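Removed from the display is one protein chain of the complex; every other protein chain stays in position.
Which chain is which? They are A and B, in the order written, and residues in each are numbered from 1.
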Amino acid sequence: MTQVSFEASFQKKIDEEIMIEPQDYMPDEYRKTLIRQISQHAHSEIVGMLPEANWITRAPSLRRKAVLLAKVQDEGGHGLYLYSAAETLGITRDQMLHQLHTGVAKYSSIFNYPTITWADMGAIGWLVDGAAIMNQVPLCRTSYGPYARAMVRVCKEESFHQRQGFEIMLNLSKGTPVQKQMAQDALNRWWAPALMMFGPLDAVSPNTAKSMEWRIKRFTNDELRQRFIDVTVDQIRLLGLALPDENIKWNEERGHYDSSELNWDEFWNVVKGNGPCNKERLATRVKAWEDGAWVREAASAYAEKRKTKKAA
Amino acid sequence: MSSVTTLKYTLQLADNVLIMGQRLAALCGKGPILEQDIALTNISLDQIGQARSLYQYAATIVNNMSVADKAQLFNAPLLQEKINNKLSITEDDLAYLRDAWDYRNCLLVEQENGDWAYTVARSFFFDRFQYLLYTAMLKSTDSTLAAIAEKSLKEVQYHIKWASEWVIRLGDGTDISKEKMQQALQARWEYTGEMFTMNELEKEAYNIGIGVDVSQLQQTYQQQIETIVQEAGLQMPTAAWMQTGGKNGVHTEHLGYILAEMQYLQRAYPNMEW
Partner (left out) sequence: MSNEHKEWPLWEVFIRSKAGLDHKHAGSLHAADAQMAIENARDVYTRRMEGISIWVVESKHIHASNPEEADAFFDPAQDKIYRHPTFYNLPDELKHM
């Protein structure tokens, strides 16, 4: 086959919803887009462990402690599945981590915001995981097989994450006045960053069109964001909390809630590294990796020695 | 009054696994590689689970005691007040409202995580003890304790495997890892003697048939530790003096900080549901 026919048959497969597998032909740009997106997704999972891990030792009950620990551990597992999916595209996990540690690769900006009170564990589980799930469910049908399969596993495990977050919010909202205040404060702080998780407006999103054509993405940023707002407003009411944005209003004509314009200036600044916790999060990851270097080397050396012993 | 003995004995068992689990939980997200991060968290989750079973049992014992019997159980005012107000107490009250002098965990588990070798050494020494303890506790005349021991044993078997393999891997890895592992074993060894020294509570628990004579476990323990240490190509650690105190409520300075962190929400916002 010629290059042109390769590309035609690739696009035909995509159009017929046939999954692309690691050994199949794929255009370079498709491969690059996937590596960027999957590794970014994996980095988000492992950096995303930090703001919550922060509270494991301070969880207010043993049940909450166990649940949070299991949840944060799951995020690590999700990072692992995603790194594995990306590795089928010809990049190693070490290379991806190097990109993260040197600031070349990005991760979701939401994790650059601080977790200040216990209610933040509720808000993160409910809003951040909720937004993530909305982003991720369509990815279970993304065109690249290993990515889709990783996402199926991730989505299956995520289902308890949002519930545990909502349960925390529910307990706080039904609790004492100070607990309710804690919940409201967390909702107010996490609302806008959660909405930004869906990425920039479609009008300025550089990658959306091509990703849609290749069925890596299946809905646009704005579509998903709107869906999230519509679902979440009702949940806020259920909690008995005040809406975090005074411009949230039902628009009969659109059949959706209207809401305030987001502060995209802040968004781009956090992406660029100027968020309240960017430096700290990255430093923590780098330190864990560097502190672990001698451990990884020791295990390699030991495995090598045993191999030679067996061979002898 | 055997229910007080059972209560205090159960609390001592619970404190050990809670503090150990709490220490390991702090490492979540900071492991040397993702796979091991997850492995360590699994161990921590097992231990917190064991602690919960034990505290739940302890809470039941307290709640079933006569008013006179439970009038002066704890130093901690928040907890004792709750009991004296005839409220039933929960696992969380026991974990979150007692202060350091009420905690009866051994000194070993409250020691800092340190680097990977220190973390491994502490687990290696503790898990091996737990294995022998729970095995002996299968014969406890207290059926709840025996049942908890049986369930926990399966978990601990895996913990032992994990820790022992890391001791061997680091001992027989690189020059650096060998040195670090040796150092860590040496540094933590002085906290192992306490586990086998019977305190008054343990003697009493043993006499009434619910507890284990830990002094009888020491020889087997030493042999099992030595086997692994040798396989790792390391020297058996030595101690001129074994540190003791935790089991009697006299702790190292670390415990105060662990509790301050762990208990702060329950103390800053008392009597609330979370």
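Just so we're on the same page, a residue touches a chain if its C-beta (ideal position, glycine included) is under 8 Å from a C-beta of that chain, and two chains touch if they have at least 3 such contacts.
Since this is a predicted model, take the numbers as computed values, not measurements.
Engineer: Which visible chains touch the chain that is not shown?
Structural biologist: Answer for the hidden chain's contacts among shown chains: A, B.
Engineer: Taking the full complex into account, find the residue in B:Y55, B:F74, B:Y96 or B:W162 that is in contact with the omitted chain.
Structural biologist: The single option touching the absent chain is B:W162.
Engineer: Which one touches the absent chain: A:S84, A:N207 or A:Q235?
Structural biologist: A:S84
Engineer: From the list A:R63, A:K106, A:H256 or A:R296, which touches the chain that is not on show?
Structural biologist: The one listed residue touching the chain not shown is A:R296.
Engineer: Looking at A:V72, A:L89, A:I110 or A:A150, which makes contact with the chain not pictured?
Structural biologist: For the chain that is not drawn, the touching residue is A:A150.
Engineer: Name, in rising order, the residues on chain A that touch the hidden chain in the full complex.
Structural biologist: Chain A touches the chain not shown through residues 21, 23-25, 73-74, 77, 80-81, 84, 87, 92-94, 98, 149-150, 153, 157, 289-290, 293, 296-297, 299-300, 302-303, 306-307.
Engineer: Touching the missing chain, which residues of chain B?
Structural biologist: With respect to the unshown chain, the touching residues of chain B are 33-36, 38-39, 42, 161-162, 165, 169.
Following the convention adopted for this analysis, only the chains that are shown with their structure count from here on.
Engineer: Measuring centre to centre with CA averages, how many angstrom lie between chain A and chain B?
Structural biologist: Chain A and chain B have C-alpha centres separated by 36 Å.
Engineer: Under the stated contact criterion, what part of chain B meets chain A in this complex?
Structural biologist: Touch list, chain B to chain A: 18, 22, 25-26, 28-38, 41-42, 44-45, 48-49, 51-52, 55, 91-92, 95-96, 115-116, 168-170, 172-174, 176-177, 180, 261-262, 264-266, 269, 272-274.
Engineer: Mind listing the chain A positions that touch chain B in their complex?
Structural biologist: 46, 49-50, 53, 56-66, 69-70, 72-73, 76-77, 79-80, 83, 118, 168, 171-172, 175-176, 178-179, 284, 287-289, 291-299, 301-302, 305
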